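Note that one protein chain is taken out, while the other chains of the complex remain in position.
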């Protein structure tokens, strides 16, 4: 545990912001949906996959990225986008389906695109992995020293696009970092039922790609592993596979009954809350007082509330706008 | 080199039969196509991918298989099908597009199906790999002790279906053997440009599948590696990945100008002709005289000629038969 | 004595269970079909009944597990594979298109692929462009696949039983909004009478779900529900609409379509799939071929206007046919 105060506090602030954003969405989402849950109702309809519990991974990796480093994400994209430094207002507005959203309401929570931070995501598992390879290829062709990062889950590591992407990245020696967030489940399917090896880090060898496993609940550990991976890419030394073992504190999506969980499983994982782990490390160093932690939480509450207010007050797109943007 | 005379002679006979069949096709194929090559003309129109040079792989693996062990193959299927013990007449007739072919002329050289020997193939790279997994799953569900085998090239090992299939086979502990025939090229693309590791055997570890590399020009070496793999599957101990390093002595398909080859590359590989290697081993043992070799060649010539005659004398399907068999 | 009512999802699960009891070679594989019971409930309770050997949760490997189903089918099994959302077809399309659909033909009939590939379709709940598609037109365009799209619990059970017993590959499309799920917008038409005993409904027989004489409405899936709602409203205004649920696109019940058009002389096609180069065009074409002289007005098509499905509610409601737009189209058709 060898990071300076600034860096650790930045990580902490990112994690608290992501947690605050997600937990607030977890409240707003149910507005007008209950008592009889109706997925189509409320200010935020459709599926909702929240990142609560995995914040240390997004924070620890994106801490090494600049605005112009491309990041591709998944159906669970909020944490990555926030850690990448997104403007919360158009992000929240997009999740609300408002005209002021990044995608003018066409994308929603699973399809958030912000070119100003080179961020994209999507709802198809594995779909974003080749995009990071392509972004890295563009970077290499332009002889820039940017780095592309692709986040995806352990479930996605079993789809063909994973294999093809890692092979291409290694073949072409591309500046890309693959981050597998192993949160133990793909919806209800546990890793043992989906993955024929204990650790996806073992799969790096199949491509000659250096791979490392890290505790995804420990932001500092993620930060250090990601630092090495991102530096390797920036120095033109090719791709890395980072496997972060983590856990989602909410269901796969909101409304998930989680009947597939073991008894007390979630409770024991909650003892490894990334906020407490990093917060504890900071407090041990005397770098974070309870009052300071309070202040950070309050600041993040305010930022999320401001974004929420912006989103709520923004207009919906006109129905006819559905016909725009099919072609450039 | 520890096989008995019978076994080695059987391998030799298989290899000579495959070679004789393929080289004869290599002659027939050009009938009525020259001088100005027209792929649509002649008794055997369309693409033609011949197996000449790789015969030891098919022979060495299929020596361990029974008629009811399912085999899935590729766009280069003749060797596997012959080694599996196919009836040459309907096979040749199918390649000629005749009514007496296995598929009544609907399949042709890339799409040969013979349920009596549980053999199928197809023209889509990687397409047959999951089929072997499915056949193995059926075997396991029926609690039989059959073994499924999938042959494919080193080029196919870079497509997603390879990754997904090996993961499934390992997860479910299925009786299947994956045979990668590494003949150094995927059409014109050399392995170094397609494969990020030196050997596909290194990829077994990504699935916890035992993997072995073997000299694919040496039938005895293939035989021994395949024996272990097939036994493992039959004993319920799960899948194996066998990588056979081999070489095709003809172009990717007939008409291939092979501009992508290194100088003298093919010549030096021809010094490793599987017929000469195995023939030499047999002669060293005093198990094969020149006269006996002659006799075997003559026998195989006769068998191929008989199949050719059967095919030539068979009728074409009626045009309207094109409308049959869309549904069962 | 009161009829037994079932939701569509329970009707599907019951059909699968009865066939699994009847035939050892039937099994199910796919993502989250075991402990979870299928994201849309189509396999609920099956793991408990039949165990993990026959109800197999797979990794996220569409190419792999659909190809596995094809391979198992060649060895005498009768697999049912669930694709979850049809939108994910692209991850396994080669196995669907070049293998599942073609092996029987390429083999000259010597190799059968008796399998069912089921998938959820449709939108209207803001799941956006990658989780709201219908796409049945893509598969109806593919020689070698039978395309089944039930619109009621009764049809779902009978057509599923038929699909499992069919020796050809069948794609079975069920609409998320028609499953009768507790977390979807309540839909009374998603619950209905379903006999307990096993029964089949033959493919290629459309069902006239509402008789009428002024206009023919051709449709499938959830749009059947909306067209029935529209027909009831239109009836109040004295307009008699005949709502035909095609039920299967391949084979297609050309006769029922043509006979209805010859009776009403006017036709509206309501399609939740994309407008161009799909189902709606094909239906107009066969009518133009077989009933051209009976048409008193050009056929009308109400479908998704060649845009991906947008997330935001007002835009989504603008592109997916609604009861109001169905009514307006019928009126325009009558007046023309």
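Every chain is named by a letter (A, B and C) in the order it is written, and numbering of its residues begins at 1.
Throughout what follows, a contact is a pair of C-beta atoms (placed from the backbone, for glycine too) under 8 Å apart; a residue touches a chain by one contact, two chains touch by 3 or more.
Note that the coordinates shown come from a computational prediction; the quantities given were computed from them, not determined experimentally.
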{"item": "Chain not shown, its touching partners among those shown", "value": "A, B, C"}
{"item": "Of C:36, C:65 or C:105, the residue in touch with the unshown chain", "value": "C:105"}
{"item": "Residue, one of B:9, B:28 or B:41, that touches the chain absent here", "value": "B:41"}
{"item": "Where the unshown chain meets chain B, residue by residue", "value": "36-41, 45-47, 97-98, 103, 105-108, 110-111, 122-126, 155-156, 158-161, 186-189, 193-195, 255, 259-260, 316-323, 326"}
{"item": "Residues of chain C (touch criterion as defined above) contacting the omitted chain", "value": "63, 87-91, 93-98, 101-102, 105-106, 128-130, 137-138, 140-144, 249-250, 252, 274, 276-290, 292, 295, 298-301, 306-308, 310"}
{"item": "Residues belonging to chain A that touch the chain removed from view", "value": "70, 72, 101-107, 111, 113-115, 118, 120, 122, 124, 126-127, 129-139, 141-142, 148, 160-161, 164-165, 167-168, 171-172, 324-328"}
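Keep in mind that, in the parts below, only the chains that are shown with their structure count from here on.
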{"item": "From chain B, the most remote chain by mean C-alpha position", "value": "A"}
{"item": "Innermost chain by mean C-alpha position", "value": "C"}
{"item": "Mean-CA-position distance for chain C and chain A (Å)", "value": "35"}
{"item": "Mean-CA-position distance for chain B and chain A (Å)", "value": "46"}
{"item": "Euclidean distance of C-alpha centroids - chain B vs chain C, Å", "value": "41"}
{"item": "Residues of chain C engaged with two or more neighbouring chains", "value": "58-59, 61, 63-64"}
{"item": "Shared interface positions of chain B, touching two or more other chains", "value": "160-161, 164, 167, 171"}
